[in-house]
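If you scroll down you'll find the structure; I have some questions about it.
Missing here: one protein chain of the complex. Every other protein chain is in place.
A, B and C label the chains in the order they appear, each numbered from 1.
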């Protein structure tokens, strides 16, 4: 195991990695920007190094500053968390050049899976269905219109290098396609410095179901079952659960095996997620891979009892999985609600400012991952996630009851949050029946 | 199931019961004294009723006031929590007379098990070993001295009606016995209005191991495995864990079966605990029964996945256990640390006053049961427990690592707490090896 | 302390961005607090209400309103402050008259002695008489016949002689 690592991230995921390090007895150094100078989690690390001003480009996204911090703090590895540099293959290559271990997959797998066009080819080779769509980047508007005509509307435009919903557009006819193509191109170009777009059929009333994978250097590639993340708003996940209420045992098995085939085909090592769309007829299509730990990883930890972040460190340090597939059981039901500092009444505008009141829920079945405490200041420079509320109970009905009471206990002020919306979702008849799809939130609220 | 119950307690256990009610969809009314008027948990109940001033005799221990509150709030049952009226058979009889369900065992079992002399007889009939000692209350000092001579020093004097360490004295010779007898008599008389004392051999270097039992009205009596509560200071438990590191599989099975025999012999219904001492030779002796939910119940919930407080309500409402013994598995390892507002540097004097800083730990494996939040005022009228920090992991080693990092994260101020002492205990070689006994804390700190 | 004087203090607080002001002068005590978002200062009567924002706003309101040291409305506060209160000594069901068809024990403007029974509280089938404890005039009846009252709940406002 490493004796000392650097955490190149902030907020709740930095704290999550600090916790894993503490439990493994690994020293951790966390970098921070000036905006995070007073964040409490810094004091829980063994060292904290200021790397720049609030602007992510000058701090958390700045490769030279992070590598320099790793060098002066004498670490053996860097954990990138999620977001920022987590899926930047160039950063992984630089780590390799500097002889610093990157806690994640090799840059080759990242390149392969990070490019959506290449990932589709991989899926086809692995006999995993993909949504009908373009086999490569669409050259221009006219080509897009032609293809859309062929596969049928509605279609979705995605940035080849994208993630987290940015650069995505849905078009229901040629006119809206042409408009969407331009704005997606601009957004992709500025967000990812890569204007490549591709196009696929938009599956209406589909569920978003993803599979967690862990793989070691010997090729032992295991799945940790699925997560259902259908509850999204503008492609941003809001409520996640496992097991997925929309899967039969057979489809679940097929789906998880497909993810393992994909991971093996990509030579994948470490923790990763393979995302699928499940259509109305329970047919699933590979959508994309996330070559990093995901925000919603805790629900998988709860039902399997396996600490994913600890395993990320272990695998990166050369340890092999002692587990076999049949040891990984999906016990009980887990739900996560993302608590964002956003104002649902004001089109989910992010709220910044000081959190004066913060009374978290607790008790049996409740887990909270949050870097927030009374007096915490939300910086406008970063995302609005202030906590992940997770419950784990024997049955889905009990998990829903537990989440409802936990949301009820959770007090945050004066900033506005998604707590109230989550309560409404958990109470909604459709959610309780397990009959939701990716369009549910936008149709309903 | 009941539609509405009254919670006749305060602090963390009142909150615990509120949570169980919320998840079951049962309305709850909580009583409070003037000292608890501003406690946050009151706002989580459906109704809160002030029943008197801070002095427990005028509020939480006052039967007429609690019954009157139950009457005006139109409830079907009363949950007594632990402490206060929880083991008061007279209160249970009054509830029965007033046609209010008492969430706990029948007064007859309570009488039988609450009297230590009768409980010993029951154990002998059930073929469960008891510590050598008096078969009935010791009449006076001379009789005590005579008996002590017969069974051999050291001996322990206990109040027949006692609990929670009050009225207990250890004597190593006749002189100390005579002194101890008098002070124990005075204490028992004032604390329990019953001066009866009994005497038994004091088992040195023994472990305190107790068994959780659940029994329904049909006689289905199940154990939920054991808890090891050897880490005590002046007979007050401080750290508890399950499974007990001091038990072999055979002894564990025997012990748990003995508890079930005792529960059946007492006609016990609802949740209860049977306490045993385990001597150096792994021989166990029945010590006493607690006819209520216990402070340390969460560790049992973590390893079995069974919500004990919800089952208390269900059983009291006439529901039968759907479980069979073989369904109840002890999965992983759980530890609880009691966080008390006490100053270890000042002989554990309770601290009262305002808690300004309260940053609880979180993340994977951590459960916190606490009614405290920043701005909470600790009243000098009640016990000093401000929270129960519980962890649950696959192995004992992982649970210890998790507890250590959770204690490290936990910030409470300006009042002094037992957090630091718990950290020292969790780090101590003897604890890590699982080699502690009931005298460990007092010998070491 | 005249009302005008309080008004002036309030204006001064606003103008100077004061958050809190306390003046004690012999028997008189004035506490004024101004929140960051409030335009008008609140007169606070010593006891902070529950700050909770939890399950049941109705309960919170009830708790806030029913507390022995709280007020219904800030406007009434100053006036009510002058009067003494008779509070519930026990929890139970309150009756304002000795029997369903009888006259009430007291009404607004009733003169009472210290030993005058002002109401009955039933607890565990026992009727407990509540005495005024103060000699004076009943100015306000705060509870209805047959209602449940909790310990310490204000029942009557009385102007002592």
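Just so it is clear, contacts are C-beta pairs under 8 Å (C-beta built on N, C-alpha and C of every residue); 3 or more make two chains touch, one makes a residue touch a chain.
Owing to the predicted nature of the structure, the values given are computational and were not obtained by experimental measurement.
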item	value
Listed residues A:3, A:43 or A:346, member touching the removed chain	A:43
Contact footprint on chain A, counting only the chain that is left out	22, 34, 37-38, 40, 42-53, 59, 64-65, 67-69, 71-73, 98, 354
Chain C residues that touch the omitted chain in the full complex	5, 8-9, 12, 16-26, 35-36
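By definition in this document, only the chains that are shown with their structure count from here on.
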item	value
Distance from the mean Cα position of chain C to that of chain A, given in whole angstrom	54
Inter-centroid spacing, chain B versus chain A (mean Cα positions, whole Å)	42
Residues of chain A touching at least two other chains	408-409
Chain C residues counted as touching two or more neighbouring chains	51-55
